[in-house]
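One protein chain is absent from this view; the other protein chains keep their places.
What follows is subunit A.
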Amino acid sequence: MIRFILIQNRAGKTRLAKWFMNFHDDEKQKLIEEVHALVTVRDAKHTNFVEFRNFKIVYRRYAGLYFCICVDVNDNNLAYLEAIHNFVEVLNEFFHNVCELDLVFNFYKVYSVVDEMFLAGEIRETSQIKVLKQLTTLTSLE
């Protein structure tokens, strides 16, 4: 199960935080800082997985942004690694070449994209065509 999804830039600014467990606000802040400290020191030759408390982080870096998914230790690493990429491709298509600023100015839309693809800590929909079609319908609505 996914415990949370974080998108952070290299400086540690959070661009998306989606929590699938109930954390207190100060605990959230702590997790955000720890994850940032954990992934930014790793280089490209390292694995895309890193143990984190009693969970693990599966992450991938895209330009200046780190996409991190925290999952249970026995979850399938590669499946979540590609879930990240699938998500990024959807964002890229939806925002026409997504950049960090898109995520800042349209933060409320990013949540919609997440809800289409991940719900209750599980993968909900994996077809990019289906997700984008739904998102296009939603944007055309008042």
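Basically, contacts are C-beta pairs under 8 Å (C-beta built on N, C-alpha and C of every residue); 3 or more make two chains touch, one makes a residue touch a chain; residues count from 1.
Everything below uses one rule, namely that contacts and distances are computed from a predicted model.
UniProt lists the omitted chain of the complex under the protein name "AP-2 complex subunit alpha" (options: "TMEM9 domain family, member B", "AP-1 complex subunit gamma", "SNF1-related protein kinase regulatory subunit beta-3" or "AP-2 complex subunit alpha"). By the touch definition given at the top, subunit A reaches the unshown chain through residues 1, 3, 14, 17, 21-24, 27, 29, 31, 42, 45-55, 72-74, 76-79, 81-83, 85-86, 104-109, 111-112, 115, 119-127, 129-130, 134, 137-139, 141-142.
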